[in-house]
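Would you mind keeping the following structure in view while I ask a few things?
Removed from the display is one protein chain of the complex; every other protein chain stays in position.
So that you can tell them apart, the chains are marked A, B and C in the order they are listed, and the count of residues begins at 1 in each.
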Amino acid sequence: MPDLHTRIAASFARQGMMTTFGAQLAAVAQGRVEIVAPILPGSTQQQGYGHAALTFALGDTAAGYAALSLLPDEQEVVTAEIGIHLLAPAVGDLLVARGRVVKPGRRLIVVQSEVFAVTDGVEKQIALLNGTMVPVAA
Amino acid sequence: MPDLHTRIAASFARQGMMTTFGAQLAAVAQGRVEIVAPILPGSTQQQGYGHAALTFALGDTAAGYAALSLLPDEQEVVTAEIGIHLLAPAVGDLLVARGRVVKPGRRLIVVQSEVFAVTDGVEKQIALLNGTMVPVAA
Amino acid sequence: MPDLHTRIAASFARQGMMTTFGAQLAAVAQGRVEIVAPILPGSTQQQGYGHAALTFALGDTAAGYAALSLLPDEQEVVTAEIGIHLLAPAVGDLLVARGRVVKPGRRLIVVQSEVFAVTDGVEKQIALLNGTMVPVAA
Partner (left out) sequence: MPDLHTRIAASFARQGMMTTFGAQLAAVAQGRVEIVAPILPGSTQQQGYGHAALTFALGDTAAGYAALSLLPDEQEVVTAEIGIHLLAPAVGDLLVARGRVVKPGRRLIVVQSEVFAVTDGVEKQIALLNGTMVPVAA
């Protein structure tokens, strides 16, 4: 049985979207996952800020892997629903998304992610996501 | 004053994210916008389906431009919050997102998008988004 | 086996909250349920309009029974999550909530409700709810 980080890193590496965004798996723990990514020119909206979909992608993926970290190896998770509140523009040196499990469950896992923009080492929260993950057979 | 389609197409063209996803502005009307995109290898999640963030990006952007289509030229919109219910995997020849305004307002615009996967010309709904757009100075 | 209306009416009658609000089950069909209620003095917020929780209660309950209408007799549903967009104040002669199933499923049922205020027979939409119901053993 692979360790937790190895297992999640293997799944993360198969996500074409994470490669497109230049995202990296920064930290993995039971019920908590952190992802970082730059704001690439190909990830912007019309004003040059990071697109809401970039922030969403990082937050959703961090939350999904936080849920997966509590499940046995033969299971995957899919997002059933997730909502995002955008608090500030996605501008800075890089984005950090921290996902965590709010309430584990056999059928539903309630998750939350906070996304921060980092400028000169200072973090500013730019989004809050809340959603529901569902375990499925791998 | 540019016509509605020209104005929205110009904004759409400035979105690096839409270029990254190979997305195209398919239709523009007062309060309604349609966007189409393929499921590129760089837009996938770990099982090879379209990533939730691709579906989100198309739905959020279609909804945002639907809101913008009701505003004067000197205004832009930003997403305040938006939630997505995922109904089926994003698999097929291409995705179509149709955004519309549910309730216009001076300060808040409530929007909705439906996203469909199209396979051999047959549409299947894969997501429903509901959110709030806020007008801001351009 | 009781017919659909009888079965849902029996469950509705056990809801103390629906009695408190003076709510009535107005229509039941496969995947669609309608509930009506007055705006009682005991259902108001601080400005004298119907409280958001009244609108929520009617929309959530209509959506829940819409989901239940698709399930076998030995099952109940519970709300996993639901969001409400409030479009206008709850003021008028009565409120009407119409719930429907957007996407049925064995494990999750995605639902939607529209809530209207009726004044002199004219309906005005005051809210849109979107949520997820989960079947459970009765």
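Keep this in mind: a contact is a pair of C-beta atoms (placed from the backbone, for glycine too) under 8 Å apart; a residue touches a chain by one contact, two chains touch by 3 or more.
Worth saying up front: this structure is predicted, and the values here are computed from it rather than measured.
Which of A:L4, A:L40 or A:L128 touches the chain that is not shown?
A:L128
Just one of C:L25, C:L54 or C:A117 touches the chain that is missing; which is it?
C:L54
Which positions on chain B touch the chain that was left off?
80-81, 83, 107-108, 110, 132, 134
Contacts of chain C with the missing chain: which residues?
Interface with the chain not displayed, on the chain C side: 11-12, 14-17, 19-20, 40-48, 51-54, 56-57, 60-61, 76, 78-86.
Would you write out the residues of chain A that touch the absent chain, in ascending order?
Counting only chain A, the missing chain is touched by 83, 85, 87-88, 102-103, 110, 112, 125, 128, 130, 132.
The rule is simple: only the chains that are shown with their structure count from here on.
Copies chain A, chain B: same or different interface, half of numbers shared as the threshold?
same
Chain A to chain C: how many Å between their CA centres?
Chain A and chain C have C-alpha centres separated by 34 Å.
For chain B versus chain C, what separation do you get between their C-alpha means, in angstrom?
The answer is 29 Å.
Distance-wise, how many Å sit between the C-alpha centres of chain A and chain B, to the nearest whole number?
The answer is 21 Å.
Touching two or more other chains, which residues of chain A qualify?
80-81, 83
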